[in-house]
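The complex appears here without one of its protein chains, the remainder shown in place.
Then we have chain A:
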Amino acid sequence: MPARPVAPPAGGLGWANLGMDIVSVNRVRRLLTQYGETFFERMLTPGELADCRTADGLDILSLCGRIAAKEAAFKTLRVRGRFLPWTDIVVRRSDGGWPLVELRGPAAGMAQESGISEITVSISHDVDYAVAVAAPIIAPTPYVPSSSSSSS
């Protein structure tokens, strides 16, 4: 088998790896029916669950959107050999309704290693599916003056 081509790593000036994910409403509905809300406590923080809650209980589309956003955000990090740190990639609803990503713990460490300071996401859903796309914000590289003198 020929060797696979090597993709650029996450981060780096002028390069932003997008992440995208799609989540089936049917799959999430089945999980909610089968295991109840406690199942999602392994994936969402209490604040995120509160964002998804309505007077009738958890809103499935909101839940799917959060899950898709976390996966999309994780994909921008391009980490090998690690599972999505579900509760360390926090997607909250801001004033105005736009989703905000907060990276905590290991997720923050993975981003830092890749030179990613923040991740921005957009979520959309319609009846059967929720999708999310994420883009990393590359941390500005600090200016390091050259120690060698130039003759020009």
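We adopt the following convention: a contact is a pair of C-beta atoms (placed from the backbone, for glycine too) under 8 Å apart; a residue touches a chain by one contact, two chains touch by 3 or more; residues count from 1.
In the analysis below, contacts and distances are computed from a predicted model.
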Next on the checklist: Name the omitted chain as UniProt records it, choosing among "Amino acid ABC transporter permease", "Potassium-transporting ATPase potassium-binding subunit", "Acyl carrier protein" or "YwgA family protein".
Outcome noted: "Acyl carrier protein"
Item to check | Sole contact to the chain not displayed, among A:31, A:49 or A:139 | outcome: A:31
Next on the checklist: Please output the residues of chain A touching the missing chain, sorted low to high.
Outcome noted: 23, 27-28, 31, 35, 39, 42-43, 67, 71, 74, 81-86, 88, 105-106
